[in-house]
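Sharing a structure here in structure tokens format.
Every protein chain but one is kept in place in this view of the complex.
After this line comes chain A, so read on.
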Amino acid sequence: MELVCPAGNLPSLKAAVDNGANAVYTGFRDDTNARHFAGLNFTQDKLAEGVRYARRKGVRVFIALNTYPRPDGFSRWQQAVDRAADLGVDALIAADIGVLDYAARTHPQLNLHLSVQGSATNYEALRFYQEHFGVKRAVLPRVLSMSQIRHVIDNSPVEVEVFAFGSLCVMVEGRCILSSYATGRSPNTYGACSPASHVEWVETPTGLDTRLGGVLIQRHPKGENVGYPTLCKGTFQAGGNTYHAIEEPTSLNAMELLPELAAAGVKALKIEGRQRSPVYVAQVTRVWRQALDAFERAPEQFAPRPEWTAELGKVSEGAQTTLGAYHRPWQ
């Protein structure tokens, strides 16, 4: 299985390449991708440098153009497709039908991957993208169980990539507008969820409140660790209880499922985290490389080593991990 690692900038790209990634995924420095954060991502020149660095070590470079352009912005996405093709990236990861259509017609030699933002959770959808745009691979949303993934792959006309580690979207990617409901900006339109521009940290007599677009997301007592106010991970009241009504702050870690994912025919494992530091990228890539190598040497005996789990736990959101939707009871 191919290990696909996040590269939010050149140092992260090098960290991924040096620590055993088979491929890295990147983005341009604007709202054409779903990690549109200040200071993150690549200019054309930096990406050219990144491509050269990765090539020397035999690592593939993908670029995400996975937001949804509106009519007045469409030409910027077209230009981004053209620039990606000029750089000779190994694949373009896109979600919007208009963008996929443009890329397929204008650059027929360019490999297309359907982004997780394309919300394809079933093989009928995958067939549509394959028939119309010749998509080679699809990244599945983090909502399918292990048996559902097996079934999709058995009937899929394209390779399948799944998320193996990182922050967990509990909603179907590409179909969640909770962020724009509170802020006017969503991953689809703006390339960011719960954007920092709309976050407030408010000191109160009892501690600290975090707000997004003015909406109270989390109320921290004094001394508690304060997390980023991602909307779906807030504490709310429903049915008379105060709790994480949607999801706890937790990370996905599918390492113990490696044998099952391989047996199902998964072709690539994605590590989330283009917004994270080069140190995170290096640590997570190294641990997953070790795990994949151990699995390939002795698939029958594979089990995650305690030191791997501990190291991944250190960089996880809320220092907790879950198997997420892959594990049916989570649903």
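In this section, a residue touches a chain if its C-beta (ideal position, glycine included) is under 8 Å from a C-beta of that chain, and two chains touch if they have at least 3 such contacts; residues count from 1.
Everything that follows uses one rule, which is that contacts and distances are computed from a predicted model.
> I notice the complex is incomplete. Of the names "ATP-binding cassette domain-containing protein", "Ubiquinone biosynthesis protein UbiV", "Acyl-coenzyme A thioesterase PaaI-like protein" or "ABC transporter permease", which is the UniProt protein name for the chain that's not shown?
"Ubiquinone biosynthesis protein UbiV"
> Of A:Phe28, A:Tyr102, A:Phe163 or A:Phe302, which sits in contact with the chain we cannot see?
Of these options, the touching residue for the absent chain is A:Tyr102.
> Just to verify: which one of A:Asp86, A:Glu124 or A:Glu224 makes contact with the chain not shown?
Of the candidates A:Asp86, A:Glu124 or A:Glu224, A:Glu124 is in touch with the missing chain.
> Of A:Ile93, A:Leu178 or A:Val315, which residue touches the hidden chain?
Going through A:Ile93, A:Leu178 or A:Val315 one by one, A:Leu178 is the residue touching the chain not shown.
> Which parts of chain A face the unshown chain closely enough to count as touching?
Contacting residues on chain A, toward the hidden partner: 68-72, 74, 95-99, 101-102, 118-125, 127-129, 131-132, 143-145, 148, 151, 170-172, 174-178, 180-184, 186, 188-189, 213, 215-217, 219, 232, 234-239, 241-242, 245-247, 325, 328-331.
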